[in-house]
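The complex appears here minus one protein chain, its other protein chains still in place.
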Amino acid sequence: MESKVRKALRNPFALTIIAIILGFIIAMFILAVAGFPPFKSVGILIKGMLGTPKDFTAVIIKSTPIIFTGLGVAFAMKTGLFNIGGEGQYMVGCIAAVAIGSWLDFPAPLQIIFTVLAAVLASALYAGLVGLLKAKKGIHEVISSIMLNWIALYLNNWFTNTNFYHKPNTMGSYPVRESAYTMILPQWKRSEAGLAVLRNNKFLLQVLGRNDVNVGFIVAIAASVLVTWILTRTRKGFELRAVGSNIHAARYTGIDVEKNMIQSMMISGALCGLGAAFYITGQQPHLLNTLSSSENIGFNGLSVAFIAQNSPIGCIFAGLLFGGLLYGGATLQSQLGAPTEIINIIIGVIVFLVALSILIPRFLDTHTKKEKPQEVTAKEKEKKKGAGNV
Amino acid sequence: MAEVSNEYAVQMHGITKSFGSFYALTDVNLDVKKGTIHSILGENGAGKSTLMNVLYGLYQADSGRIYLNGKEVSIKNPTAAIENGIGMVHQHFMLVDTFTVTQNIVLGAESTKGGIALDMKKAKANVLELVAKYGLDVNPDALVRDITVGMQQRVEILKALYRGCETLILDEPTAVLTAQEIDDLIKIMKALIKDGKTIIIITHKLKEIQASSDECTIIRRGHYIDTVPVKGVSEDELAEKMVGHAVKLVVEKTPAKPKETVLDIQGLYVKNDQGLDAVKDFNLQVHSGEIVGIAGIDGNGQKELMQAVNNLVPSTKGTIKINGHEIQNHTPRYGQDHGMSIIPEDRHKDGLVLSFSCYENAILEKYRDPKFNPGFTIDRKKMVEFTEKLIKQYDIRPETCGPVYAGALSGGNQQKIIIGREIANDPKLLIAIQPTRGLDVGAIETVHRTLIEERDKGVAVLLISYELDEVMQVSDRIAVMYDGHVQAIFKQGEVDNRQIGLVMAGGSIDGK
Partner (left out) sequence: MFNTILLALGITLMYSTPLALAAQGSVMSEASGVVNVGIEGMMTVGAFFGALIGERTGNPWFGFLCGGLAGAVFGLIHAFASVTCRADQTVTGIAMNLVGPGVSLFLCRLFYNGGVQSEPVKNKIPNIFSKNVLKGAASNLNVSWTTLIALLAAIVIWYIFYHTTWGLHIRAVGEHPAAADTLGVNVYKVRYICVIMSGFLAGLGGASMTLSVVSQFSPTAISGQGFIAIAAVIFGKWTPQGGYLAALLFGFFTALVVLLGGTAIPIEILSMLPYIFTIVILVLFVGKAAAPKANGKPYIKGTR
């Protein structure tokens, strides 16, 4: 029997936790070398994340888009595709959300539905293009995705500066109409009645009053449950996983591999699009800005999926970790002057270590006590002797 | 175990080798006399290749000693083996196919100008010298991917000789050769012996041991069984030592009762990866209730033919019909919907999703059957029931394997899942490609029996195998495939292995 420690070391979840802890330790080491007090820094970082209900709510809000892009990446990965294009898909989703959400003018539920649908559809199609290029032309999804990410960035800047959408004297576009907003009780918390309630309840005041609390996080949880269900219970999920796990056998046994690749990319893109939709409709400033470089929502999703080891449910927690670090990192910079980029280093190290964590079960395998070799049975031994006389 | 002496080129005493908790070799002995051809006989998975990989330094034994010419040596890696005069030709050739013959031969032992720059002129001259000395006919400038399998084997032998090997290990050297090429190989081997070299040949083919070897060591399931002089031992005796019980070497079946045509291939052309016609004007009919075997050397278009039949590659000309329906240039699914089931050649690559459970692998085709799964979801209860039935019917072990990853099963049991799954489709046409590759004797018997049972149920069976004996014994009619077309068709028993071998090499038999 294996000891408890050995068992724990075979558990991917435990290994991930170890990787995260090591990530922090390495970060503390770097901070110390750079002349910042390591323990105090991490204390500030964690306090920045979890210090008050307001902070934690802000972390959830900050995490929501990267949970979605993480889910998108994880979904594609489960089906054998490496969607590094979440960045571009997310941006295209934002563009579509603003394009529709600021142009159409419908009452609330309809306006939200149209805006969200536009984002999801645009992202799905943008991702589907990657799938199409791979399925029909054999172009590796990583390369085409990267190119499409840059195209999306410039598309964003071009779109923001068109006469129709550009808001004069700003760097950005017009925001989506208020009827598209997906915050929770946005009017109520500013009304007299709402303020009265919030004043008497400090917790609610911090959670609701100080943040753009929106339905995105709830949708993200629902989406990760749905994705799990699709992958494990449905015929489509079965096909997609078969293609992802052994493309040759899938093709041989009659699964339309090309179609599944495109569909998988489209679903992956749609998840990124959902993230975009709820970012635009659920958070300030509800509009597009001219960007000099991408905002890394999609790339961060990649890290989220890696840390979650492609578990859709795991993406929620990995996303919260990443979002928390991003949010807490700002506190670290403002209080200690330590560069926020330490966050990227922590995340990078965690991703690196999670990738290396496969080493540990392998190491255990080669250092396991071996069973005794089975002896040739007595009967066979007899035969062995007899055979010598031939 | 013989005394350690310099009369022996190689002596391996008490070799034990394990992988994790699995013991591949337990206390195995081998004594090879200098200047002889020594066979190592054993079933697939008996540990023959492992033993030779230990000798060649690819694996380190857990315990045991190795003596060369009476002196104990430790062989840590292939470089050390080469330095000790040992060369090895692996079953799967270790050739870089984008390199030329000469580049492959000199790799790792290059002639240089000034230590870095390659001197290919000198290398080529050295290669040509060896080619002339032992009659190993190959073009040193050809790309390896363009030459025949027989020639590739000669390149492998040249590689060893180029490094000055005295003892040459050949791992299953005849598996991919024609009868004539086997004769040539034996001639080359004899020429090497004459020159004072020693040869160890790994095989499970009894005939070749008789034709080539002086002595034979038998290994069974990782244990040493015996070493015998080949002269005066019958094939049956060797076979019994190899498998541990008396085996029937003959497949029993009743005469076929063929009925209507099920598979009808007319004038088929298929291109290979390089855009050349690999299948040319191929014509074949398979009838309900018969087994047609395709015999041929690997690389004569069998792969492309099967890919075209399963619609993995397009056919450029001709038709493939199943019960009158043209299925060519559709999707793999289209053929299956018209009653075709295929047992693929490479079960790990094409047959199974190794990371899926046996349940999931069992329904890899069934899952989309609307009768099996009417809704959006996978009916897990049905999936389990279906798989458990297969496990019982085909005696798949362990019987609790359902939720286990298919990769954890032995080759034979993996193959049974595929066969069970394909037959559960109730095919009209069953195609089996190398269905017994890598299986032990017991599993081979099951596979052959299953094919014959299906035939007797009225299924048209097409068997493609590079094992001539298998094709000869199981098939009712034998089509010989050569250079992309059917060279000749024989009824079972009409011709012997030797005559077929001649046709497989592109020749013809008088009157045919």
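Couple of notes before you dig in:
Chains here go by letter, A and B, matching the order in which they are written, and residues are numbered from 1 within each.
Here, a contact is a pair of C-beta atoms (placed from the backbone, for glycine too) under 8 Å apart; a residue touches a chain by one contact, two chains touch by 3 or more.
Note that the structure is predicted; figures quoted are calculated from it, not measured.
Set against the missing chain, the residues A:Ile139, A:Met171, A:Ile313 or A:Ala330 yield one that touches it, A:Ile139.
The chain not shown here is touched by just one of A:Leu104, A:Ile151 or A:Met171, and that residue is A:Ile151. One of A:Leu15, A:Met28, A:Ala270 or A:Ile342 touches the chain omitted from the figure, and that residue is A:Ile342.
Listed here are the subunit B residues that touch the chain not shown: 53, 56, 58-59, 77-79, 82, 88, 90, 92, 94-99, 103-104, 106-110, 112, 116-118, 159, 273.
Mapped onto subunit A, the interface with the missing chain covers residues 30, 34, 82, 84, 133, 137-140, 142-144, 146-151, 154-155, 157-158, 161, 292-293, 299, 302-303, 306, 337, 339, 341-345, 347-349, 351-352, 354-356, 358-359.
Convention: only the chains that are shown with their structure count from here on.
Centres computed as Cα averages put subunit A at a distance of 46 Å from subunit B. On the subunit B side of its complex with subunit A, the touching residues are 16, 18, 20-21, 23, 26, 218, 220, 222-223, 225-226, 228, 233, 237, 241, 244, 310, 312, 331-333, 336, 342, 344, 349-356, 360, 364-365, 367-368, 373, 376-378.
Within the complex formed with subunit B, the subunit A residues making contact are 233-236, 238-239, 241-242, 245-246, 248-256, 365-366, 368, 370-371, 373-374, 376, 380, 383-384, 387-388, 390.
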